[in-house]
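Reading through the structure tokens given below for one structure.
Note that this complex is displayed minus one protein chain, with the remaining chains in position.
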Amino acid sequence: MKTILKIDNLTKVFGGLEAVKDVNIQVQEREIHALIGPNGAGKTTTLSMINGTLTPTTGKIVFRGKDITGCPPHRAAAEGLGRTFQNIKQFGSLTVLENLMVGGMYHHNKGGVLHMLLHRKETRELERQVREKAEEIACKIGVRNLCGEYAGNLPYGRQKVLELGRAMMGDPRLILLDEPAAGLNPSERAEFVEILNKIYEEGIDLFLIEHNMDVVMNISHKITVLNFGRKIAEGTPRKVANNAAVIKAYLGDRYGKNDQGGEPNAGG
Amino acid sequence: MQNVLFQLIVSGTAMGFVYALVAVEYTLIWNACGLLNFSHEKIIMLGGYMFVGTCITMFGMSNLLSALLAILLLGVFGILIAVVIFIPLRNQSRLIAVVATVMLGQILNEAAVLVWGPVALMPKNFLSGVFQIMGATIAKSYVYIIMISIFIIIALQFVFKRTKFGKAMTCVSIHKTAASLMGINVKASMVITLMISFMICAVIGIITAPIFTVKQQMATMIALKGFCAGVIGGFGSLPAAIAGGLILGIVENLAGLVLPAVFKDAVAFTLMILFMMFSPKGLIGVKQEMDRKRQLRTGEV
Partner (left out) sequence: MKDKRSILKYFPLLMLGMIGILPLFMTSNYYQTICCQAMLYAVVALGLNFIVGLSGLMTLGTAAIYGLGAYTSALCCTKLGMNPWAALVPVLFMGWLIGKGLGYPSLRVQGVYLSLATIGFNEIVRSFLTNLEWTGSGTGIRNIEPYRIGDFAFDTQIRSYYLIYAVLLLFIGIAWKIVNSRWGRAFVAVKDNPEALQICGIDIANVKITAFTLSSVFAVVAGAMYAHFNRYITPATYTTDLSISFVVMLIIGGLGNFWGCIYGAYIVAFLPQLLRPIGLSYKLIYALIMMCLVVFFPNGLIRDMKKYLTFKRALKGGAASENNSQDR
């Protein structure tokens, strides 16, 4: 098994607050890895540091053997790191198809505007390719019939799916998902999980933050638990579910059976 | 040489206070409505015209009485504009609001030509004469400008720090929705802010009337430089606006010693653009940065 994403001693300090402290995570290839933890545990901060939206205070992030610590987001994305957001970030005044096409712009772009204007044949070819690909992905995520609709007019669930589709347009190796199932109703959630599985089977690895235990326990192979910016447990879903420190973090002192402290529980 | 320097510093400080007042005046609106009033130049002009053109020339009132009436009239005008333009536009795209206020300025400008004519007006015996201090000749108007500005700034500070209304306005500037949920009437606070802001504009128009004379372009430069002062100090904060105004006034006057006088205006804009590029939060940003560095240093030791 190869490691696709390796996070070493990642720390982020906001003012005097240590949002993330010395976190080590290794995401293996062909694995769905979940990151969970109570509110304010530093999950989104970790994700943002991985994809470059935030710069880590200290620590190192290695993606596919390449150090991407402190890379701006567009460079990380170019390396094959896709991402979706917790609160949807959509291009509301573009249509669904155009949204997907923007997602594929990186791979179907060549030169600046002048280059594009001068090479008309190539431009037409690239445009055709990206459109075909967008249509293909639209089918895959089930928004084929909504292609001409403005993204801002879609219902919430569709927008989440669309965001995932946009991430896929960039041919990523790993997609970071920030609470993909939040705000979805049970049937939408089931559909979303199905799509996630489909994506995974295509060879794209997933690293997700999720609150919904249904989803997490169902699809992930490995779970890392954060609390107050520190890693408190890691392992298979079953192992993590029975970990005392995790139960204590989620439910409070009364439910922790024996006080093991913050001992990281290696496993997997 | 020393006398010239002293003169320049006094006039620079006076202009600095004018810029600071301008910065204060639009910062109030910015805080209350989240909009920049690009017509403030013409509001200041209107203040000047109301004072000289209407009250002194037409009504034949005394200088002091005219000034008070002009300020009052502008206050009423502020309420009107708040109801007609600012409240309807508060949720529109910023660009639309900017252009709408610019258009308001043009309307006032054209109206001023029609009402008061194209000839520049000058108040008689108003803040005129000179002081002789330490061998330097200082125009009295500069000294009055400094005094009046300080008075207004202190009064505003009092209103914002001590009165319930001032605190409510601070809340509105921080978060409109939350403020309205807490039972603060956001629209009313916008109306009152605009009234105060327009009254300050009137004061600026009146005190600068002896320097620039009352004409259509009297406030073009001070209005733009008031923006510069706000940016240099740090947008949205009153003390910072004052600091920015003073710095701008003195620096540009001293730059007049080195550069040809015609480029005095370019100095202000260059300074503003430099600040925007390197410290977009202005002096406040510089201070925060220094505090943070100090904290880091002491934290590490």
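Note that the chains are named A and B in the order they appear, and that numbering of residues resets to 1 at the start of each chain.
Everything below uses one rule, namely that a residue touches a chain if its C-beta (ideal position, glycine included) is under 8 Å from a C-beta of that chain, and two chains touch if they have at least 3 such contacts.
The structure displayed is predicted, hence computed values, not measured ones.
*Asks:* Can you tell me which of B:Met15, B:Met195, B:Leu224 or B:Ala243 touches the chain that was removed from the display?
*Replies:* Only one of B:Met15, B:Met195, B:Leu224 or B:Ala243 touches the chain omitted from view, namely B:Leu224.
*Asks:* For the chain left off this view, which of A:Gly112, A:Pro186, A:Gly203 or A:Gly252 is in contact with it?
*Replies:* In the full complex, the listed residue that touches the missing chain is A:Gly112.
*Asks:* Which listed residue, A:Gly148, A:Pro186, A:Gly203 or A:Gly252, touches the chain dropped from view?
*Replies:* Per the contact definition at the top, the residue touching the missing chain is A:Gly148.
*Asks:* With the full complex in mind, choose from A:Thr11, A:Thr123 or A:Asn218 the residue touching the hidden chain.
*Replies:* With A:Thr11, A:Thr123 or A:Asn218 as choices, the missing chain is touched by A:Thr123.
*Asks:* Suppose we count only contacts with the excluded chain; which residues of chain B make the list?
*Replies:* These residues touch the chain not displayed: 36, 85, 88-89, 92-96, 98-100, 102-104, 106-107, 109-111, 113-114, 224, 227-228, 231, 235, 260, 262-263, 265-266, 269-270, 272-273, 276-277, 280.
*Asks:* Name every residue on chain A in touch with the hidden partner chain.
*Replies:* 51, 53, 72-74, 77-78, 82-83, 85, 89-95, 98, 101-109, 112-113, 116-117, 123, 126-127, 130, 148, 150, 153, 163, 166-167, 169-170
One rule holds in what follows: only the chains that are shown with their structure count from here on.
*Asks:* From the mean C-alpha coordinate of chain A to that of chain B, what's the distance rounded to whole Å?
*Replies:* For chain A versus chain B, the centre distance works out to 49 Å.
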